[in-house]
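Heads up, one of the protein chains got dropped from this complex, but the rest are sitting where they should.
Chains: A and B, in written order; residue numbering restarts at 1 for each.
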Amino acid sequence: MTLCDLSLAEARDGLRRRDFTSTDITTDCLDAIAALNPKLNAFVTVTAERALEQAAQADRRLAAGETAPLLGVPLAIKDLFCTEGVRTTAGSRILGPFVPPYESTVTANLLRDGAVFLGKTNMDEFAMGSSNMTSAYGPVVNPWTRHGDNAQLVPGGSSGGSSAAVAARLAPGATATDTGGSIRQPASFCGIAGIKPTYGRCSRWGIVAFASSLDQAGPMGRTVRDCAIMLASMAGHDPKDSTSADIPVPDFEAACGRGVKGLRIGVPREYRSDGMSPEIEAMWQHGLAWLREQGATLVDVSLPHTKYALATYYIVAPAEASSNLARYDGVRFGLRQDGSDLQELYENTRAAGFGAEVRRRVLIGTYVLSAGYYDAYYLRAQKLRALILRDFTEAFEKVDALVTPTAPTAAFAMGEKMDDPVTMYLNDVFTVPANMAGIPGLSVPAGLDSAGLPLGLQVLGKPFDEETVFAVGAAIERAAAFATLPSLRAGVAL
Amino acid sequence: MALDPATVRRIAKLARIRVTDEEVTRLQTELSGILGWIEQLNEVDVSGVAPLAGVSHQRLPMREDVVNDGGKADAILANAPARVDHFFTVPKVVE
Partner (left out) sequence: MSYMLEGRTGSWEIVVGLEVHAQVISKAKLFSGAATAFGAEPNSQVSFVDAAFPGMLPVINRECVAQAVRTGLGLAAEINLESRFDRKNYFYADLPAGYQISQYQMPVVGRGSIEIVLEDGSTRHIGVTRLHLEQDAGKSFHDRDPVLSYIDLNRSGVALMEIVSEPDIRSPEEAGAYLRKLRSILRYLGTCDGNMDEGSMRADVNVSVRKTGEPFRTRCEVKNVNSIRFVMHAIEAEARRQIDVWEEGGEVEQETRLYDPGRGITRSMRSKEHAHDYRYFPDPDLLPLVLDPAWVEELRSALPELPDAKRARFIREYAIPAYDAGVLTVDQAVADYFETIAKGRDARLASNWVTGNLFAAMNETGRSIENPPVSAAHLGQLLDLIADGTINGRIAKDVFEAMVETGDAPAAIVESRGLRQVTDTGAIDTAIAQVLAANADKVAEYKSGKDKLFGFFIGQAMKATGGKANPAAVNEALRRALS
C-alpha cells in the first residue's frame, strides 16, 4: 500500500488529519510516475521539482492549521490547460516549445484551493480523438489488459493521459476536457469516474480551444465523490469567459450522498441501437435495476434526434476548430517552418505542425463553412442541434436524469478502428449528444466485460443540475461495488 | 458527396495546409467518406427550425471601458519564433 492508493477524498482527509504530509503523497505519486510513465506515456511533462515545492508549501500551511478544499492534494493536469511557466503542448507539435505566460482559470482555481500539480498529461492532439493515438507525443497505454492477452489497449481519448494516470494511481485525480466525450469515454475505458459538467460551469479561459461551443473542463477521479470534490474547486463564474455561467457552485460532495429514492430515471430508447453488444446492454440493465432497487422510478423516454448528434457534431466541431486553430500560424508562438513567402510559411508550418487527424478536421471544417456549402452543412447542423436540445428539454420535463451506456465498446487495442476515420468517430455516439445540448454527463464504472475490461454507465442531467447527476452516479457506484484494479498500477512490480 | 482533387486543394489552400499529391488522393477518400456519412442529416426535416449556435444560458456580459491590460511587450514576444526588437517578423509581404 502506498499513498497512491488513496482516493482523493481519503488523501484530502488524511492530510487534514496530518496522518501524512503533502510531501509524502506527492513523493509517492512522483515515484509511481517515474516507475510507470515510461510504460504508460500518460504524462508529457512531469514537474517534479515544482510539485515538491508546492507540496512543501502546502505542508507549511497545513502545519499552520490552514484549511483549503484541496490543500496538499496532488493532481495531474491535462496538457490542454495553459499553465504559467510550464510548457503546454495540447498534444501537438505545432505549439512547439510554447510556455504560457498565464494560468488557465480552472487550474488557477485548483491552485487557489491548495492543489499540487504533478505534471501535464498526454492527450489526443488538440483533443481530437477517442484513443489518444493522435498525440504528437506518442500513444498512451491503458493500464488495463484483457484476460490472457497482452495486447496494448488504448485508454480512450482525448483525455487518455489523465484517465490512465488516475486509473494507474499515478495521481488521485486529474483535470480533463470533454468536447464530444473526451472525459467520459476514457473514464469508461479506464474504469474510473469522470464528469463533463454543464456548458458554462467551468471557465474555458486559458484552455486551448478545440470547439468553443462544446468544450467543457471537468475532473476525473477514481470515485464519483472525488469528481465532486474536484469540480467544486474547478467550477465557478469567470468574467473573462463570456459563456461562463454566473450562478453559484453548489455542494457537489454532499449531493453524492443524497440517494435516488423518488427520482425518475429516463431510459432513452434510441440508445438501444441495433449494433449494441449484449454485454453493454446487460450492463445497462444492471445499472437500471440497481437504481430501481434504490427507490428510483424508470421511465421510458424518446430522444428522436439523438441519433443525428454524432454527424451533427462532425460539422459543428470541425467548423469551430478550423477557425480556432487558425492562430497556429508560426508567427507569434510555437513551431515555424520557413517558406519563401508568408503563404508558404503558413502552409509549411501548419502541414508540419498538425497531425493527420487535426488536418482532416480542419479541412472538413473549412469545407462545411465555405461559400456554397454553409447552408447545406453548418446551418443545417445548427438546426439539428436545436432539435437535439429540444429532445433533451422535453425529456427532462418528465425525468430527473437519464442513464445510458457511456461507450459502445470497452477499450480496444492500439491499431484497431484506425482504418477509416468514421469508425473511430462512432466511439462517441453516446457521449456527443450531451455536448450538443450542453448538459452535464458523468461516467461511472459499473462492471467488467467478459474480457475483464471495465465498462462505464453514463448519467445525464438537466443543465446546472450536476447534483442529481452525482447522486445517481454515486448510487450506481455503490451498487456496482467496482473494486477490480488494472494490472498496471502504482506499487505493483512490473 | 465525393470531393474532387481540385476541391481538396482549394480547401487546403484556404486552410493554409500544404498537401502533397499523395495526400490529396488520401484526403479525397477520407473526406468524402466523412461527408458521405454526414449526409444522413439530409433525411431530417429542419424547415422552420431556428438554428442554434450555442447552448449558453447567459446574456452576453459586458466589460467596463477600463484599461487594465497591455504594457507587456516582452511577454507578448517571449514565444515568438522570429522577432526584431519589439516587432514580430514574417517574410516580406507585398500588397
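One rule holds for everything that comes next: a residue touches a chain if its C-beta (ideal position, glycine included) is under 8 Å from a C-beta of that chain, and two chains touch if they have at least 3 such contacts.
This structure is a prediction, so every number in the text was calculated from the model and none was measured.
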Give me the visible chains that the unshown chain touches, in label order. A, B
Where A:252, A:346, A:392 or A:482 are the choices, the one touching the absent chain is A:346
Absent-chain contact - pick from A:69, A:101, A:250 or A:304: A:101
For the chain left off this view, which of A:97, A:138, A:239 or A:415 is in contact with it? A:239
Which chain A residues would touch the chain omitted from the figure, given the whole complex? 82, 88, 90, 95, 98, 100-102, 104, 204-209, 211-213, 239-243, 319-320, 322-323, 326-327, 329, 331-333, 342-343, 346, 366, 369-371, 374, 378
For chain B, enumerate the residues touching the unshown chain of the complex. 10, 13-14, 16, 53-54, 56, 58-73, 75-77, 84-95
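The rule we apply is simple: only the chains that are shown with their structure count from here on.
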Suppose each chain is reduced to the average of its Cα coordinates; what separation in Å results between chain A and chain B? 23
Per the touch rule above, chain B residues touching chain A in the complex are 3, 7-8, 11-19, 27, 30-31, 33-35, 37-38, 40-42, 44, 46, 49-58, 60-61, 63, 72, 75-76, 78-82, 88, 90-93
Looking at the complex, which residues from chain A come into contact with chain B? 96-99, 101, 199-200, 213, 239, 242-246, 305, 308, 311-312, 314-315, 322, 326, 329-336, 338-348, 350-351, 354, 359-360, 362-364, 366-367, 370, 377, 379-387, 389, 420-422, 425, 436-438, 463-464
